[in-house]
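Structure in structure tokens, see below.
Just one protein chain is left out here, and the rest sit where they should.
Letters A, B and C mark the chains in the order given here, with residues in each chain numbered from 1 onward.
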Amino acid sequence: MRKVGVIGAGMTIFRRRLQETGKEMCFEATRMALDSAGLSIGDVDMVVNGTAPDAFDGVHMKGEYLLDGCGGYRKPYTRVFTGGGTGVFSTIAGWWHVASGLADVVLVVNEEKMSSCQPHPQSVFAHIWDPILDRPLKPNLVWIFAMEMNRYMTVYGIKKEDIARVAVKNKRNAVGHPCAQLADANITVDDVLKSEVMAWPVQRLDISPPSDGASAVVLASDDFIRRRRIKDRAWISGVGWCIDSTMWTDRDLVFPEYVARAAKMAYGMAKVRDPRREIDFAEPYDPFDYKELHHLEGLLLAKKGEAPTLTREGVTQRDGDLPVCPSGGLMGVGNPIAATMGMKIGELFWQLTGQAGKRQIPHEVRTGVSQAWGDLMQYGCVVVMRA
Amino acid sequence: MRVGIIGVGLTAFRPSTPEYSWKELMFEAASRAYADAGVDPRADVGSFVTCAEDYYEGFGIFDEFVPDQLGAALRPTCTVSGDGLQGLANAFMQIQTGLIEVAVVEAHSKISDVLTPIGIIEHGLDPIWNKPLGFHPYVVAGLEAAAYLRATHTPTKALDAVVSKTRRNALRNPIAAYGAAVDMDHVAASEARFEPLRSLDISGPADGAVVLVLASDRAARRLHANPVWIRGVGWASDSPSLETRDWAGATYARLAAGMAYRLAKVRRPSSEIDVAEVDDRFSYKELQHLEALGLAKSGEAGKAALRGAYAADGRLPVNISGGSLGCGNVFEATGLHRAAEVALQLRGDAGSRQIDGAKVGVAQAWRFVPSATGAVAVLGAGP
Amino acid sequence: MTFLERTTDARRYRAWEGNMEADYIYTSGLAGQRFFVALRDEGRLLAARCTACGLDYLPPRIFCEECFAELTEFVPVPPEGQVASLTVAHQDRTGALASPPQVWAFVTFKGVRGGLLHRLLATPDAARPGMRVHIRVRPREARTGTIADIEGFEPARSTK
Partner (left out) sequence: MTARVAKWPGVELSAADLLEGKVTQTRFRPDAKYAWSAGEAISRFLEELQAGRLIARTCHRCERILFPPRMFCEECFRPTDAWTYIRDTGTIETYSVSYLDTDAKRISEPILVGVVSLDGASPKMGMMHYFGEMTKDEIRIGMRVRAVWRPAEERKGSVLDIRYFRPLREGER
């Protein structure tokens, strides 16, 4: 198995609306990632694109549409799509392009343009449900989060303020992020608890916003990295992915077993035996604040029901023992679904190579984990990276 | 590390299948593939890959609705938004890393669930430069057919020969939806659609599912399987912009074939390939693709077709399965179906359409209008 | 065949109707904005220039397909183009019979990489590949800054 490293990353600002077309956004992020790696498009062997529902951008087969912006012109190019999991999954796909020996250098480019859809991206989320079993009830996407969050809170007796602490931490962490849409240095737990109730227990400030944005990373084989004497690199040492059954109303939503399975696969490959001791920082998927906690448990970084304690005790702060979402996460930087790769994979790269600027974790970090979640509360994918 | 196809599962292709949900259709193909390979998907398979596009299915995130009917619940599973051959290439790479030993690739069409297929294809056009013009998306194929015929001096009659040959081939394929004894005259006399294309130049839609089981040579031995080897895979895209792509030459297929031949160490495709399955969802595509794959010189495929070179008893049997013109357009399952056909031919399991002594075959896919993306797989008979 | 029992009464199979429709607004992007403002306000076509590759792109773009450089320079497109390929469509965008048939053409311009796909304002009999054409732009007041501000290509008078 060939060793694969991340050698460059780029991202656009994340905003409610951007003027760029989807492919122009892809170009901007890709150009930046190539520049940061010191490569030209001619160095790239293959391209992987990650982008979530076509119904946001409003283009059927939007992987094809975005192709030239991703640098895929006249190259082997593939789009992968695992719902919200795409933000981390596309890097896993990029990894197998290089690890298989078929490519030396692969670009991974993720994009989402949610502002195309009117009147609100939520209208499109109606189509993610089963047309016969769920759609007649006219569900709103927030419902699934609310139902999962309620079950998680009720089973473990978790208080809302302990969940709100995640929103506060991440929105404050995002203050150092140049692309952030919702950074807030002064937000308090009280602000979250007093924000508008959307679908109890979910309130406005528990939610990351829909955004437009793109991000890109460059992956390369260890041979290439050595040959080109590339200094800024972080190694992909473990990958794992897993999907649970479609029948979400048959599952206990209290624990993300699919994340745990993906994590075990990635840890097994990375030879991580005791994740809580060996993982230095984490970028779990946080489209809602409680999801960070849920996912820390799925990642086996906290015992079941105990992730809120870590947050309350400050362990997950940037200067804590286990910094979580030092980027600011989706809660603080924004949530252009697949493009959140900028925080999940990009941040690992920037932190592990000491390039995170104001967001740099103050103590030395050598091993990080990122994770994304998607589909109908059923998809988990995990990447472990080392300095 | 060698990677082989150890299981093939196909449903019949039919213009509509009201008795099946898309899940039930996939379950049938998967059941057949696992029985063919002798594997238990819950115990033996390390990864599952589905190839699908949301709008073809009618779901915001189709990936959600995939695992249960493939035996993939709580297993590594993903969607490649591409033709089944691109999925095959990804499963091939997964196995090549050493992380996965047995992988499953699935692709299907439930296009009869779509009431507005033309509206869906139109939705794939560039929203700024093309969509506002309001043209039928097959105008793209008409323009390309005209460009190809003109650039290569190929007579329209060659298209008649392609359609007649391929739909007759389909009569010998029990899964084909559109087999028919069509003469060249019938084709020439069929209604004009997107000139130079006529109604019989355009494949009709069909439902169907295809599942292939892939394994590393070590796993294949352990499972006592008799693999058809994947000697090479390739995939590539030309410009997605209608305005800057190569209209005449199917550059995507040429590049994809170049990659696949390189991996397969095929130097002279026209003499080393025994059987070819190429995308023919519009008749001219068969000729254009044969040239791009180096199986005919530029401008020669049409003449060879008129001579019968691509018939079952010709120099190079092409689309012996009945192709898409004869089996039906199964959208993202198109390329995977062709790989399945080549695998069956190389195994000697192709029934009454078996080509004697086929050792090396090529399957090629295109992602249909309006894309300029394609994939190629070179398969070889064992050991 | 794979299930342990099957219904044979076709009337019992149900179909469930629905859609995946929504309204979309697509921004024409950074390059598109330059192009469509020039088209709307001045009735002319712009291409984007890659100085490194010596290519002028139509439609204009902010990046070069070949070298992936950022493109910031815009240049005018020659007024006269040539039909590179054409098709006569007997179906409209919904698949219904188009009567009369529509002529669609891909038109290229000398020295320009790419071209434009649009209606050919000629009868099917008069339309032929290689013919010289120029754009017919809608009246200023009817233009909104989209590709439909062009009515189509009409045969160039100089060749008549």
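In the analysis below, contacts are C-beta pairs under 8 Å (C-beta built on N, C-alpha and C of every residue); 3 or more make two chains touch, one makes a residue touch a chain.
Note that the coordinates shown come from a computational prediction; the quantities given were computed from them, not determined experimentally.
A.B. asks: Among the chains in view, which touch the chain not shown?
C.D. replies: Contacts of the omitted chain with visible chains: A, B, C.
A.B. asks: For the chain left out of this view, which of C:Tyr26, C:Tyr57, C:Phe106 or C:Phe153 touches it?
C.D. replies: Only one of C:Tyr26, C:Tyr57, C:Phe106 or C:Phe153 touches the chain omitted from view, namely C:Tyr26.
A.B. asks: Among B:Gly4, B:Pro67, B:Gly302 or B:Gly323, which residue is in touch with the absent chain?
C.D. replies: The missing chain is touched by B:Pro67.
A.B. asks: Please output the residues of chain A touching the missing chain, sorted low to high.
C.D. replies: For chain A, the residues touching the absent chain are 8-9, 11-20, 25, 28-29, 31-32, 36, 58, 60, 115, 119-120, 122-123, 126, 131-134, 136-140, 142-143, 146-148, 150-151, 154, 178-179, 196-202, 212-213, 232, 245-247, 249-253, 350, 353, 355-359.
A.B. asks: Just the residue numbers, please: which parts of chain B touch the chain that's not shown?
C.D. replies: That gives, for chain B, the contact residues 17-24, 27, 34, 40-42, 55, 58, 67-69, 71, 73, 110, 112-116, 118-120, 122-123, 127-128, 131-132.
A.B. asks: Take the complete complex as the reference. Which residues in chain C touch the chain that isn't displayed?
C.D. replies: Chain C touches the missing chain through residues 2-4, 6-7, 12-28, 30, 32-33, 36-37, 40, 94, 144-147.
The rule we apply is simple: only the chains that are shown with their structure count from here on.
A.B. asks: Drawing the touching chains as a network, do you get a line, a ring, a star, a complete graph or other?
C.D. replies: Shape of the chain contacts: complete, all pairs touching.
A.B. asks: Using mean C-alpha positions as chain centres, tell me how far chain A is from chain C in Å, no decimals.
C.D. replies: 36
A.B. asks: Please tell me the distance, in whole Å, between the geometric centres of chain B and chain C computed from their C-alpha atoms.
C.D. replies: Roughly 28 Å separates the two chain centres.
A.B. asks: Can you compute the centre-to-centre distance for chain A and chain B, using the mean CA position of each chain? Integer Å is fine.
C.D. replies: 33
A.B. asks: Would you pick out the residues of chain B that each touch at least 2 other chains?
C.D. replies: In chain B, residues 54-55, 58-60, 127-128, 239, 241 touch at least two other chains, as defined above.
A.B. asks: Which chain A residues sit where two or more other chains touch them?
C.D. replies: Chain A, residues with two or more chain partners: 21, 55, 58, 68, 73, 124, 127, 131.
A.B. asks: Give every residue of chain B touching chain A within the complex, in rising order.
C.D. replies: Against chain A, chain B makes touches at 53-55, 58-61, 63-68, 72-82, 86, 89-90, 92-94, 96-99, 120-121, 123-124, 126-128, 234-241, 251, 255-256, 259, 263, 367, 370-371, 373.
A.B. asks: Would you pull the chain A residues touching chain C in the complex into a rising list?
C.D. replies: Per the touch definition, chain A meets chain C at residues 17-21, 23-24, 27, 30-31, 34, 40-42, 55, 58, 68-69, 71, 73, 115-119, 123-124, 127, 131-132, 135.
A.B. asks: Note which residues of chain A are touching chain B in the complex, please.
C.D. replies: Within the complex, chain A touches chain B at residues 1-2, 21, 52-55, 58-61, 63-68, 72-83, 89, 93, 95-97, 99-102, 124-131, 239-247, 257-258, 261-262, 265, 269, 374-376, 378-379.
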